[in-house]
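Submitted below is the structure of interest, expressed as structure tokens.
A protein chain is absent from this complex, but the other protein chains hold their places.
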Amino acid sequence: MRIELQKRDGVSTLFAVLSPFVALGLTLIAGVILFVALGKDPVAALYSFFIEPLTEIWSLHELAIKAAPLILIAVGLSVCFRSNNWNIGAEGQFIIGAMAGSILPVVFHGWQSPLVLPLMIVFAMIGGAAYAAIPAFLKARLNTNEILTSLMLVYVAQLFLDWTVRGPWRNPEGFNFPETRNFHDYAVLPRIIETGKTHWGFGFALIAAIVLWFVMRRTLKGFEITVLGQSARAGRFAGFSDKKMVYFAFLLSGALAGLAGMAEVSGSIEQLRPVISPGYGFTAIIVAFLGRLNPLGIVAAGLVLALTYLGGEAAQISIGITDKVTRLFQGLLLFFVLGCDTLIHYRIRLVFGAAQKGSAA
Amino acid sequence: MDMTQAIILTIITAATPLLLAAIGELVVERSGVLNLGVEGMMIMGAVAAFAIAQLTGSAGLGAIGGLVSGMLFSLLFGFLTLTLVANQVATGLALTILGLGLSGMIGESFIGLPGLKLAAIEIPLLSDIPFIGRVLFSQDPIFYTSIIAVFGVSWFLFKSRAGLRLRAIGDNHSSAHALGINVVRTRYLAVMFGGACAGLAGAHLSIVYTPQWVENMTAGRGWIALALVVFASWRPGRALIGAYLFGAVSIGQLFAQSRGIGIPSQLLSALPYLATIAVLVIISLNRRMTLINTPASLGKSFVPER
Partner (left out) sequence: MKKTLFLLAAATALAGIAAPANAQGMDKVKACFIYVGPVGDFGWSYQHDQGRLYVEEKLGDKLETAYLESVPEGADSERALERFARSGCNIIFTTSFGYMDATNKVAKDFPDIKFEHATGYKREHPNVATYDSKFFQGRYVIGQIAAKMSKTGSAGYIASFPIPEVVQGINSFMLGAQSVNPEFKLKVVWVNTWFDPGKEADAAKVLLDGGVDILTQHTDSTAPMQVAAERGAYAFGQASEMIAFGPNTQLTSIIDEWGPYYMERITAVLEGTWEQQATWAGMAEGHVVMAPYTNMPDDVKAMAEETEAKITSGEFHPFTGPIKKQDGSEWLAEGQVAEDGELAGLNFYVAGIDDQLPQ
């Protein structure tokens, strides 16, 4: 027996809607098996995973805070991926953006003014974009593989942050501990509504998603992105420049990743430390694909992924399963979702009997 | 044993898991598949090797167990990306998340136990050669495997028909398919080879390098292996050089410190990555070299048309 894929003529609208639910169903089944095997009540476990974090207002705020960087980075990446630019170094652009955004409150902490925050945003976006410009330049000019350069630059950024925070930017009153000064009030991103913790990072994420959705759907630029993504040759015939698109995609996603970094340090951490991201830049890649590279889909995907983090914590506390189980469960969910999306573009056939030439093993 | 020998031995131990994992991934990428889940496969190999060594009392069986479990785990990636044509980058990242979680669960009861160490094998006659014998021919079997893998893969890729087909797929899967090469099956085999190598590299960590099991003990080595593949511009011999250079830089940095010479360690740690970018740039400056070395369909999914 083997599995054969058959390309559909177009996109299956039915499965575009259905596939997340199929994936969810499979995840639930796998979850039940997993939790029963561990001797835990599967209903309680699944409840704390998927429902409990949604039952309280504070938790919804936390959901938004956790989802914000994922969405913000992922919508930028969606433009990259759609135009066939494989930027997987958003983690590095996030870090450099956060650092550029922190120059004012850390180095020039004496200057306290309402101008600080807008400038931090600008610096962060420039920082992230500039860092993304390196792989873009290397790709456009020298045809260097951008997947690999952007990935390498992540490590360089992580080490640079580590060095800066332990060295020149270390808080002089911090007993030698590796962290910068705390940001002053003018440098802290305000909350969206007074009653909850959600800060403007989530606002930025939603705005970016909506704007990019509009651009992709309704503008010539969106068309250009799609055409160049499908075939650089076809794009050239249409008069589009694939080189310019490389820069556009990288600078845009870099700027958004940088903004996400700034929002994270300014809105949540309120200082720089040796590690400021638990891998947002990488998780956002998963989010971008879960959201099928559609900015609005990404908003949903970011919230779902954030939910699994919160749910994992809730499950650890309420039914005492370990962090390992929550990560395993998260991994399973991602696998099912990624696998089920195949149904949108392909028909799956089970073929019995001997393999024919050129078929899938 | 004099100091030079001792330091070389330390470097070799540090480099072996990196080299093995890199060689495996190199074959995977040559076939046009990018598997970012090396870290996940490595940690699965580490926990399986440790557990099997404990349960059977044989470190040798542990090593084999690590290899097999890395391979089985890579099948998961293969099924998603090759059969179901899911995106390779996202699937590889998810594989790492899954591997870190699963290995932690499996390893829970093995924490705090001293492990079995895979015994070194002295090769008769050769191990008696002054200096070199001690360094190269009195090593653990995984080290020998890693060296054999370098030469074996080098021969396979550039001298064998099967290797030629694999490279053809990596360069252009559509024309390879048109020539009648079974793209998916070849890629499956490549992914499994990569998984086996990563699994064995993980086993090296838990039964040779530091014979113990602790969560997250790979500590990012899978990612370094990914960088090495690029640094090597997809050539096994250069991967060997790269892994040993990387080992030498990290050990040399510690050694300099023990001599009282302080250098910002972050700068040194960043050097390999900057060097990798430089290498990438250099090979892409030369258009012919790029064409020869970079698998053009890297990371792209393939569905056989019929």
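Before moving on, here are some points about what is shown:
Per-chain residue numbering starts at 1, and chain names A and B are given in the order in which the chains are listed.
We adopt the following convention: a residue touches a chain if its C-beta (ideal position, glycine included) is under 8 Å from a C-beta of that chain, and two chains touch if they have at least 3 such contacts.
Remember, predicted model here, so these are calculated numbers, not experimental data.
Here the missing chain is touched by one residue of B:Ala14, B:Ile52 or B:Leu118, and it is B:Ala14.
Residue in contact with the omitted chain (choice from A:Phe175, A:Phe237 or A:Phe352): A:Phe175. Residues 3, 6-7, 9-10, 13-14, 17, 104, 107-108, 111-114, 205, 209-212, 214-217, 219, 221, 250-251, 254-255, 257-260, 262, 265-266 are the ones on subunit B that touch the missing chain. Counting the whole complex, the residues of subunit A in touch with the unshown chain are 56, 58-59, 62, 65-66, 162, 166-167, 175-179, 182, 264, 268-271, 273, 275-276, 278, 309-310, 313-314, 316-318, 320, 322-324.
One rule holds in what follows: only the chains that are shown with their structure count from here on.
Subunit A and subunit B have Cα centroids separated by 27 Å. Against subunit A, in their complex, subunit B makes its touches with residues 34, 36, 76, 79-80, 82-87, 89-91, 93-95, 97-102, 104-105, 108, 177, 180, 182-185, 188, 215, 223, 226-227, 230, 264, 266-267, 269-270, 273-274, 276-277, 280-281, 284-285, 287, 290, 294, 298-299, 303-306. By the touch criterion stated above, subunit A contacts subunit B in their complex at residues 3, 5-7, 86, 88, 138, 142-145, 147-149, 151-153, 155-156, 159-160, 162-163, 166-167, 282-283, 285-286, 288-290, 322-332, 334-335, 338-339, 341-342, 346, 348, 357-361.
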